[in-house]
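Submitted below is the structure of interest, expressed as structure tokens.
One protein chain omitted, others in place.
And then subunit A:
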Amino acid sequence: MKKAGIIMIIGSLLLLGLFKFPLWNIMLGAPQYPDPLGMDIYIEGIKGVQEFDIKNIDGLNHYIGMKTIPEPKDMWEFQVFPMVIGVMVAIGVIIGLLGFFGKVSYKWFIGWFLVMSILGIMGMYDFNSWLAEYGSDLNPKAIMKLLNPDGTPMTYKPPLIGYQKMLNFDVDSWPAMGAYMMFVGMMLTIVAFFVGKKEYKKVAKKPILKTVTA
């Protein structure tokens, strides 16, 4: 299971990209912003695409009563996410190594993948509920209080994924480099599973072949 172990290690290590590259990106374009404002969402915090984008988004958001974009210290997620990813990378590498030396079954690989998937879905769910809260928990003294056509107060939750028109803004929310690296990494752990399975079968068949030739 040497090959599968190596693939498992590479797949896990690709998650380290999340410490360097953003997980998600939200861009806000408008007639006054031909060069759109943008937020890069990292597992450790939110940064502007350009130096002053966060300041400028906050500046605009104050008109509709949105809270300022949180600093890392304001959200537990930005402390926990890096730890979870760090631990999962470590576990993945250990499983890969153990697999490499034939100490654990290839089934551990898919097990890691399932745990990571569940954590990922939980993360997305948390992220989405933060977006919902951020977009709807508005200052009652907001400068502009807008209503939907049905009379309900307008909220400003950016889309979790995809494009949405919000007032004068074109909002695009898409996964970014970190997410793509995580996706490829997780896919590699599935590949590791199947490669491991194939290698296991070969190993299992070998004695049979031996007996035949014998």
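Throughout what follows, contacts are C-beta pairs under 8 Å (C-beta built on N, C-alpha and C of every residue); 3 or more make two chains touch, one makes a residue touch a chain; residues count from 1.
Following the convention adopted for this analysis, contacts and distances are computed from a predicted model.
Participant: Name the omitted chain as UniProt records it, choosing among "Cell division ATP-binding protein FtsE", "Nitrous oxide reductase", "Cytochrome c oxidase subunit 3" or "Pyridine nucleotide-disulfide oxidoreductase".
Facilitator: This omitted chain is identified in its UniProt record as "Nitrous oxide reductase".
Participant: Can you say which of A:K2, A:K55 or A:K145 touches the chain missing from this structure?
Facilitator: The one listed residue touching the chain not shown is A:K55.
Participant: When the complex is taken as a whole, what residues of subunit A touch the one chain not shown?
Facilitator: The missing chain touches subunit A at positions 35, 51-52, 55-56, 59, 63, 143-144.
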